[in-house]
Every structure is written in structure tokens, then in C-alpha cells.
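All protein chains but one are shown in place.
Take a look at subunit A:
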Amino acid sequence: MDITFETIHSALLEALDVAVLPSLADRNRDLTEVGLDSIGFIRFIVTLEAELGVEIPEEYILLARMNTLNKVMQVLSTVK
């Protein structure tokens, strides 16, 4: 599956177990502001890896390093 912001957004919805999210038009918006906590972050990573068939290196798996859509895209671009 291609890495797109839609894919990331969809994984985020699944991780947060919600149907809709507040606007994420600003791709630098801190995802913790829309409810992503440490437990949701684990689900987010598990979902992303399963959906995209990738393995995110351990050094990136920190909420602080993947807390905006742009940062997530950047990390995923390096592993693809």
C-alpha cells in the first residue's frame, strides 16, 4: 500500500477508535491535541506497520518523534 496522508489518517482513526477527528489540515498539528496518548500511539504504530507492511525502526518509535502527520510521513518515507 502506498504511503499517503489518507493512510496515516485512517490508521490514526483506528488507533483512537473514533469515526472522525478534529481537523488535521495543519499537518504540523500535535496529534496529542486530538487524543493520541501513549497507549493510542502503540495502536497507531501496530496499525501502520500492519497496513503498510513495513517495520518502523526502534529509534523512531517515540511519540515525540511521530507526533504530527508531517513527522509520521517523514519517518515512513525513510523506512519504505
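Couple of notes before you dig in:
Here is the rule we go by: a residue touches a chain if its C-beta (ideal position, glycine included) is under 8 Å from a C-beta of that chain, and two chains touch if they have at least 3 such contacts; residues count from 1.
Here is the rule we go by: contacts and distances are computed from a predicted model.
Taking the options "FkbH-like protein", "siroheme decarboxylase", "Acriflavin resistance protein" or "D-xylose transport system ATP-binding protein" in turn, only "FkbH-like protein" matches the UniProt protein name of the chain that is not displayed. Panel shows subunit A; residues 17, 39-40, 42-43, 45-46, 49, 55, 58, 61 of it touch the chain omitted from the view.
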